[in-house]
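Here the complex is missing a single protein chain, while all its other protein chains stay put.
Chain naming follows the written order as A, B and C, and within any one chain the residues start at number 1.
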Amino acid sequence: MAFSITLKVRDYECDLQGIVNNANYQHYLEHARHEFLNSYNVSFAELHKRGIDAVVARLTMAFKTPLTSGDSFRCTVDVKKEGIKYVFTQNIYRLPDEKLSVKASVETVCLIDGRLKECEELDTIFFGSKHKD
Amino acid sequence: MAFSITLKVRDYECDLQGIVNNANYQHYLEHARHEFLNSYNVSFAELHKRGIDAVVARLTMAFKTPLTSGDSFRCTVDVKKEGIKYVFTQNIYRLPDEKLSVKASVETVCLIDGRLKECEELDTIFFGSKHKD
Amino acid sequence: MAFSITLKVRDYECDLQGIVNNANYQHYLEHARHEFLNSYNVSFAELHKRGIDAVVARLTMAFKTPLTSGDSFRCTVDVKKEGIKYVFTQNIYRLPDEKLSVKASVETVCLIDGRLKECEELDTIFFGSKHKD
Partner (left out) sequence: MAFSITLKVRDYECDLQGIVNNANYQHYLEHARHEFLNSYNVSFAELHKRGIDAVVARLTMAFKTPLTSGDSFRCTVDVKKEGIKYVFTQNIYRLPDEKLSVKASVETVCLIDGRLKECEELDTIFFGSKHKD
């Protein structure tokens, strides 16, 4: 089962339409990916300090049901490797009715000291030794 | 004891200095006040729909210890009435060491249908009948 | 030639990697679309007040070159109609070297009083009478 975190909409995240501004879903997705890293005892900030920067190369988001003030939601994270990319499949579900709010695909790559590279550390963490076969 | 909520820094809230950008503390304070309202079954968004807008008139923040990636923190809310104003005393404490991060005073007033007014509803909620004596 | 606006990175838009946080590009794209509307004397906020809400249904962003502190950039807006959708093609170019920073496609639809509908007003504004043939 996919990793997920549960959050609650903060009113400042809503815009003049009274619903969560679209850019904030991108924030939710990012935060969920970083918490996913944390669940492996890896810190995005600490990776950066060691010269390893995970960056988003491509993002697709489908907006299904807007979240609004007072809503709680669950944001999932699943990852697979495609070539040099980590492709994250992420969904946001409104709670408690589990209605799909956002469906996203996020392709990220690793820059090591500024150069595009395979990141063995993340490969091992995410996929274990199986991936190296 | 003061109302409080516990949150965790999200990496996008940090800026190029690697610490939480100051404006985000204002977001944390606002969110804590709105959750404080929620604890009385009052919704900021629903008040707005009924023409009642709580707005900040004056804000003072002292920044003591910056929060950074990975930090959790507790944001407190205490309120008293001074004339027509609700004066919120709010502190942000880093967890688990309870070090004071931000100390704030937030003066808010109520606009009812756009006009500055006493808000009996909030008076009753926050202070009960004692306040009306 | 496509409509465009020129902006400058604000330091609070950069995150702990020292580059513009990805969600802010979504903000730039949105702001450029709203300024595009403004160039036709149409206001996103005023549309909302009249019950017309343009909402994003689908978004694709390719991140090419990150923007950083001090960078200026140009964000373009081009629109065509596909069925009931307005499909915006938007690019962000770093200035002055015009290097492509972000390439985006943004599909929006109109909700009129909460229901998915053709919006004749925007059709006329964007495409004139030709579109009605």
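The rule we apply is simple: contacts are C-beta pairs under 8 Å (C-beta built on N, C-alpha and C of every residue); 3 or more make two chains touch, one makes a residue touch a chain.
A quick note: this is a predicted structure, and the numbers were derived from the prediction, not measured.
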item: Touch criterion as defined above, residue of C:A2, C:A45, C:I84 or C:L100 at the omitted chain; value: C:A45
item: Residues of chain A (touch criterion as defined above) contacting the omitted chain; value: 11-12, 14-16, 18, 21, 23, 69
item: Missing-partner contacts on chain B, residue numbers; value: 16-17, 21-24, 26-27, 30, 44-45, 48, 53, 55-63, 66
item: Absent-chain interface as seen on chain C, which is shown; value: 10-12, 14, 18, 27, 30-31, 34, 38, 43-45, 68-70
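The criterion applied here is as follows: only the chains that are shown with their structure count from here on.
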item: Chain whose mean Cα position lies farthest from chain B; value: C
item: Interface residue overlap between copies chain B and chain C, same or different (over half shared); value: same
item: Distance from the mean Cα position of chain C to that of chain A, given in whole angstrom; value: 23
item: For chain B paired with chain C, centre-to-centre distance based on mean C-alpha positions, whole Å; value: 33
item: Numbers and ranges of chain A residues touching at least 2 other chains; value: 27, 30, 44-45
